[in-house]
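Could you have a look at this structure, given as structure tokens, before my questions?
Just one protein chain is left out here, and the rest sit where they should.
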Amino acid sequence: MIEAPIALTSTLNVGLVADGLVQYAVRESPEIGIHTSNVNVVVGECNDGFLNDIQGRHVRAEHVRTALESAAEGPVVEGAVGAGTGTTCFGWKGGIGTASRLVPRQAGGFVVGALVQSNFGNPRDLVICGVPVGRYVQPPAAGGKLEQDGGSIMIVLATDAPLGSRQLRRLCVRAAVGLARTGSHIGHDSGDFVIAFSVAHRISHAPEVLTREETVVADEARAMQWLFPAVAESVEEAVLNSLCRAETVTGRDRHVRNALPVEKVVSLVERARGGLG
Amino acid sequence: MIEAPIALTSTLNVGLVADGLVQYAVRESPEIGIHTSNVNVVVGECNDGFLNDIQGRHVRAEHVRTALESAAEGPVVEGAVGAGTGTTCFGWKGGIGTASRLVPRQAGGFVVGALVQSNFGNPRDLVICGVPVGRYVQPPAAGGKLEQDGGSIMIVLATDAPLGSRQLRRLCVRAAVGLARTGSHIGHDSGDFVIAFSVAHRISHAPEVLTREETVVADEARAMQWLFPAVAESVEEAVLNSLCRAETVTGRDRHVRNALPVEKVVSLVERARGGLG
Amino acid sequence: MIEAPIALTSTLNVGLVADGLVQYAVRESPEIGIHTSNVNVVVGECNDGFLNDIQGRHVRAEHVRTALESAAEGPVVEGAVGAGTGTTCFGWKGGIGTASRLVPRQAGGFVVGALVQSNFGNPRDLVICGVPVGRYVQPPAAGGKLEQDGGSIMIVLATDAPLGSRQLRRLCVRAAVGLARTGSHIGHDSGDFVIAFSVAHRISHAPEVLTREETVVADEARAMQWLFPAVAESVEEAVLNSLCRAETVTGRDRHVRNALPVEKVVSLVERARGGLG
Partner (left out) sequence: MIEAPIALTSTLNVGLVADGLVQYAVRESPEIGIHTSNVNVVVGECNDGFLNDIQGRHVRAEHVRTALESAAEGPVVEGAVGAGTGTTCFGWKGGIGTASRLVPRQAGGFVVGALVQSNFGNPRDLVICGVPVGRYVQPPAAGGKLEQDGGSIMIVLATDAPLGSRQLRRLCVRAAVGLARTGSHIGHDSGDFVIAFSVAHRISHAPEVLTREETVVADEARAMQWLFPAVAESVEEAVLNSLCRAETVTGRDRHVRNALPVEKVVSLVERARGGLG
């Protein structure tokens, strides 16, 4: 059960953002902890200390509330925004990225989507569409020296397929496939987390009946044949979107992370693909 | 998915018993591995090398087949039988034990049952109904010296509650509660395994539809409030039954495991309970 | 690696206490997030909403700092103190409890200790020294109705044995043995967590060498033969201490949790043991 919105932030802000989510939940559901049980919140984080003054812990409850209240349907803003403002990916400016896939009608017509906060990767390792881009294009050494890899990534997967916890965990494992295809080695120090949820069923806090009929996936092979690659592709594309949408950011102590030179990279990938005729 | 009967045996027989299950499955379903996929079997084991000539690996495919074909409804034979023939529990003769509970109608009227192959425990640690029996009644040193604890137990849980894998795993955890109440410390060397399954749903190898409606537990709190203690009690009672039903066995090299002196133990427990008025 | 003190608190305070730990760590190590990496903190919680106005989230950073600065050697205060101020255990006032064991010199002379924040248990299930006390002594219905079980417990284990993460995890599993012996079924809703650490080795954030010689347990069987029961006993005793040391508390909305009537309980246990002669 996920009882509250999932928030992403900078590492040392986790406590304040968790408390912001609690404040929001209590305002929305004033019975929490008085007539009903408590509320459990979920906060993910990456360490963006190269650009961000993380000791400052500048996120406040009102920022959490504003984020929740301004959530809307439609395109998701990507790049150096929100929890992605200070992150670094393969030595370039990373951030928030998102992508999704629709599986064919005969496999259920389900949607699966990924949202990532990208903060990982060794500059030389970046791979785009199978092309080892990082060997040809590397960021200028920023802030004096190029820091060692070892970052992390938060990956959130959402689907409308009626999956249970065992099946959602299987989706999480396949997120690593997409991650690996961007050049990640799931580095040491790296807290790479994946959380997946389904919106197919709403779970009541106070169920009126002991058992009920619920739609489940009966042909798991057929569903997963499509959902697994869909997850891998969504995560790979979401990471690339986080890179391609982020603009150059100058942070604390004049530390700089440059935007990925997208045109140069596209040209490289086209040349590699062009070789295939 | 469990695709074949669960078998229990002595440690070094696992390979032969697994092969016996495969032979049985292939005979029953001749399409296995030709027109359909393969079959996965489950074999549990305890090391009963004190009484048993385990190097001999005396179990054959025909013993497996006989066991499966003689399976029947009704009372389960307990004590020094089957995979329990050579096992030791708290220094006494252990073996097969079983017990079950029926939860109230308002909690679903479900049944949960446990079957154990008991092969663990330090003689001084035996506890029955909370009474530290092992401090008062201990087995004669058998075969020269009293061996160190460090055995193991196989626990199989079955229920007709419509539980999914996440919920069955929760039942498995509560099996440890019953085990602890008999005096086990889940000792080192001890491979204590629990496997739980539900008979509520049959899973088709070749589902015709992508999704289907399935009965699930909607009020997990209400169901588990009864199922968790039911599991703990069943496991505790199953271990005690394995002890109380086993007769003295003389095994290889004149090694002896004595039957628990049930009357003496009952008298002890009654005296302790009698003290409570 | 544990990088900061472990804090325990009430559920909805977790965010604020985590932030308090971060503030403390940053003050002690001003290089965090600037010249070195970040800091990871650990906060445990129980929901004490029956007695506590948990929406109020009354814990502040200065309370965290005071707690850390007043930490001292010697006896640990137990009962309705700290994170145990509002908790309930088997329907009685629970709280903080602690206990430890010293294993014999030939098994290393190691110490293992447990500290618990007890907040679980059905009144009828309380077991003390194997005696089913809860069937004879029950708390007055407090605050109108006797609430359903389903609480939780935080258990912290510490040892000076030179154990690695795999071995510490094994200790955690045996904490459940002690818990079960107090009458817990590890109830639904119950977030029963165990964290174990060893103080045998200090882990450097900036190691100067690639490899080093480290003392490890070579004879795991001999060490665990003593450490496992030591953990089980410590946890069982720590829970009982949390009950026996807690005084009656009146909380929000005049909700009351009564202290366990220790004399009555001792008399019951003595009578049961007396029956054994």
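So that you can tell them apart, the chains are marked A, B and C in the order they are listed, and the count of residues begins at 1 in each.
Note that in this section a residue touches a chain if its C-beta (ideal position, glycine included) is under 8 Å from a C-beta of that chain, and two chains touch if they have at least 3 such contacts.
Treat the numbers as computed from the prediction; the structure is a model and nothing was measured.
Of the residues in chain B, those that touch the hidden partner chain are 11-12, 14-22, 26, 30, 32-34, 37-39, 41, 47, 49, 54-55, 57, 189. Counting over the whole complex, chain C has residues 106-108, 162, 164-166, 204, 207, 209-219, 222-223 touching the chain that is not drawn.
Although one chain is not shown, part of chain A still touches it, namely residues 127, 129-132, 136, 148-150, 170, 173-174, 176-177, 180-181, 184-189, 220-221, 224-225, 228-229, 232, 268, 271-277.
Just so it is clear, only the chains that are shown with their structure count from here on.
When the CA atoms of chain A are superposed on chain B, the rotation angle comes to 180 degrees (nearest 5).
Centroids built from CA atoms put chain C at 32 Å from chain B.
Contact with two or more other chains is made by no residue of chain A.
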